[in-house]
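The complex is shown incomplete by one protein chain, all other protein chains being positioned as in the whole.
Coming up: subunit A.
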Amino acid sequence: MSAPAAASVAAEQTSTRAIAVAAGGGKARRVKDRLTSPWATAAAIVIAVIWTIPTFGLLVSSFRTPEEIRTNGWWNIFVSPSFTLENYADVLTIQGASSANLGSYFVNSLVIAIPAALFPIILATMAAYAFAWIKFRGSAPLFVLIFALQIVPLQMALIPLLQIFSEVLGISGTFPAVWIAHTIFGLPLCIFLLHNFISEIPAEVIEAARVDGANHTQIFFRIIIPLSLPALASIGIFQFLWVWNDLLVALVFSGGTADVAPLTQRLAELVGNFGRNTERLPAAAFISLIVPLIVFFSLQRYFVRGLLAGSTKG
């Protein structure tokens, strides 16, 4: 873009800063200034604040005393500051039939989510490799079928699958039942995403290995897995969070007791009796939110990448 053009565009704007940048800054800076107006930024900040207040309010509540939570709103903390970890201690450590007992459920959530993230990823990588690099008859229609399975709502599978688990396998209400259910429900999307990635590995790399006499198993372990690690991480994080946050599969297959059921299930129970658990809920909710939030803020790049891969790749 020529300098006079930039100057004329800059002149259209009354902002003196735009002119200054147009005179001295690089192209990116000039574009940046012309496309952002203070109004837009103000609107963005307003939206961001509105979006954050609900979560912030709950976080504040979780550190107030039970008495305060019950009798007045969290914003009063700015008038009469207080801080206690009592609620967290209560929901995590106190054992008993009527207590929240979240320690056990937290362990359950981990014990459910780790295998339920690993299993589908590994099986999906194997299947994706077969679809991408092993030629066989019916490969394309079979892949389309698996792609199509993504759209089958979980609800379509719940009743018969529960019957299989309870009547045929006898594992209903155990960890393996929940793992297997999550693995099955996660497979179509994982296969689809990983296929997108694995099929784009340069053919020369695979060919070279074949010429050297490597068979499929060797290619899989020596080439596919190492090259796919970033994709595996993204999709693995996604699957982990999906399982961690899930309520429906847990309700149907975990049996609902402190032996197997995850945090989400216990939270749903607690919130079902809001009046009795009012002071416990903020701390309880944050105990379940802490893991996704840590994953989200520390691995946001992978998280977003997984999301983008999942929805814009055709």
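Throughout what follows, contacts are C-beta pairs under 8 Å (C-beta built on N, C-alpha and C of every residue); 3 or more make two chains touch, one makes a residue touch a chain; residues count from 1.
FYI, contacts and distances are computed from a predicted model.
Missing chain, UniProt name from the options "Na(+)/H(+) antiporter subunit B", "Alpha-glucoside transport system permease protein", "RNA polymerase sigma factor" or "Carbohydrate ABC transporter membrane protein 1 (CUT1 family)": "Alpha-glucoside transport system permease protein".
Along subunit A, the points of touch with the absent chain fall at residues 1, 5, 9, 31-32, 34-37, 40-41, 43-45, 47-48, 51-55, 57-58, 61, 69-75, 93, 95, 103-104, 107-108, 110-111, 114-115, 118-119, 122-124, 126-127, 129-131, 134, 136, 142, 146, 149, 151-161, 164, 175-176, 179-181, 183-185, 187-188, 191, 215-218, 220, 241, 244-248, 251-252, 264, 267-268, 271-272, 274, 278, 281-282, 284-285, 288-289, 292-293, 295-297, 300, 303-304, 307-308, 311-312, 314.
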